[in-house]
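One protein chain is absent from this view; the other protein chains keep their places.
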Amino acid sequence: MNTSVHSQLDQWSRFTPKQRLIRYGGFALTALIVAWALSSIDVIWAWVWDAPSQMGDLFGRMMPPDPQNLPSILEAIWQTVNIATLATLIAVVVSLPVAYIAAQNTTPNKFFLWVGRFILVSSRSVNTIIWALLFVAIFGPGIVAGIVAIMFRSIGFLGKLLGEAIEEIDRKPVEALEACGASRFKIVLYAIVPQVMPTFFAVAILRWDINLRESTVLGLVGAGGIGMILQGAIDTFNWPEVSMVLLTILALVILGEVVSSYLRKKIL
Amino acid sequence: MLKITNLTKRYGSGDPVLKGLDLTVEGDQITSVIGSSGAGKSTLLRCINRLVEPTSGSINLNGTEFTTLKRSELRAARRRIGMVFQGFNLIDRLTVMENVQSGRLGYIPPWPALTRRYPKDDIRRAYELMERVGIAHYADKRADELSGGERQRVGVVRALMQRPEILLADEPTASLDPKTSEQIMSLLRDLASELKLPVIINIHNVTEAKEYSDRIVGMRYGRIIFDDKPAQLTKTEMDEIYAGVPAQDRAAVGAAA
Partner (left out) sequence: MSTQPDTWRKPPFIANPVLRYGLYIVTAVYVVFTLATLPIDWDRVSDGMTRAQRIFSGAFPPNFDRAGLLFDGFMESLKIAILATVGGIALSVPLAFMAASNIAVKPVYILGRAIIIIARSFHPVIVAIIFVKAVGFGPFAGALTLVVYSVGFVAKLLAERIEEIDFGQVEAMRAAGAAFIPTLVYAIIPQIMPRLVGLGIYQLDSNLRASAVVGIVGAGGIGATLANAFGRYDYDFALAITIVIVGVILISEAVSGVVRKRIA
């Protein structure tokens, strides 16, 4: 890469000795860590060697999928879609003020900034399933616990990305409206909202897509949706129905991805 | 009449950017402020409507003392000063009409602002002004679909929608090509006399300044060192305005680059 007298050298190496040392060190460290993990993990190795045949066996029992319960599966899928959609809608509305106070350039003061950040971090760090466990205990098993759980998890995601979008806006229109003597509220309305609108829609659609996936497992802890039927089928060893449910979930997720990419293209 | 007396601005603890500056602007004359980068032109303009907070001194517009206004009073007072920016400072994703009407935001209540139901008078005035500067047919277009010259016209109309008592223009032509830039300058000159509006323009291009203004103010390192008719701006004066301590010049160029 440098243009010093290289023409007389007959040896070439891609990295300087120090770079090479770092690379080898990195490899060695990785190998060491993997070896440690492998040797100390609490696994019955006989089961591991047996795993492929077990998997094959299970797969064999799943075939062919059994469409007998398809109507109730589809109903549960519809419920799943509703959980994801409603939870996303509510979370979008709730996340707006959170994003507003968690963005450095719009927050009213330091106190609100930290309240906002606390909400975002606590929402994001606790997984949907754990939220669902909690809300099933409060609301009882069913779709409501699922909606609230998904919503709680989504607020952090939406609020963080929206807050970042607010922090990255172009200051110039804001300056222009300040010079016009517009109030704070109208500056937000005219100079900030239009700038974060594309991110807003993109993020909401993205989260809806993610929520569709997350909603499929809520039923496993009793929070409604297709997961309930899946859990039931697994508990009764009804493997053909399990595979039917899995196929339906696959169809749902792919459909969701198609819809969300269509919406993204349409809106942005 | 805008009367600035003994205006000083200091950022942090450094050297003041404006050093006890006096300037009076009245009538419908166009005043061009020239000077090298870092001379304090932009700070001067932004101190007038307190986008930049002055350190000390007085700014008086038709009897209102600006430097002592409280937050809400300042908002009301700023509505009387129109401002045009180098980067146009439009809201790209809104239509031209919304951008133009945003100049009236200080006057209309929140609900009509949110629903875009502007007062009839404002809409008529917007169409008149847009017609005047030749962008009326763009009313429904998004601001980012327009060319640079057209965007600056939107910026000018937005400022005029305020029915300002004075117009400030901060390098209004610096982002435009030479031809468009002359169009904008002559537009500003014509509007000043049509609307009986004093205009203060910060400008780099001395030729344009001489051609389009009634008065030229030359600044150097926070002081006014020339203030006269364009014809009086000779080579010697120019040299003095644009001369400077080389080290400081370099610093200024570095900051601009």
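Going in written order, the chains are labelled A and B, and every chain counts its residues from 1.
As a working rule, a contact is a pair of C-beta atoms (placed from the backbone, for glycine too) under 8 Å apart; a residue touches a chain by one contact, two chains touch by 3 or more.
All values derive from a computational prediction rather than experimental measurement.
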item	value
Residue of A:L96, A:I130 or A:L263 in touch with the missing chain, whole complex considered	A:I130
Full-complex contact with the absent chain, from A:G142, A:G163 or A:G222	A:G142
Contacts of chain B with the absent chain, listed as residue ranges	95, 97-98, 116, 118, 120-121, 123-124, 126-128, 131, 139-140
Residues in chain A touching the chain absent from view	30, 33-34, 37-38, 40-44, 47-48, 50-51, 54-55, 57-58, 82, 85-86, 89, 121-122, 125-127, 129-130, 133-134, 137-140, 142-144, 147, 213-214, 216-217, 220-221, 227, 230-231, 234, 242, 246, 249-250, 253-254
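The definition used in the following text is that only the chains that are shown with their structure count from here on.
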item	value
Parts of chain A lying in touch with chain B, wherever the complex brings them together	172-173, 175-183, 185-187, 189-191, 194-195, 197-198
Interfacial residue positions of chain B with respect to chain A in the complex	49, 51, 74-79, 81, 83, 85, 87-94, 98, 102-106, 110, 113-114, 155, 158, 162
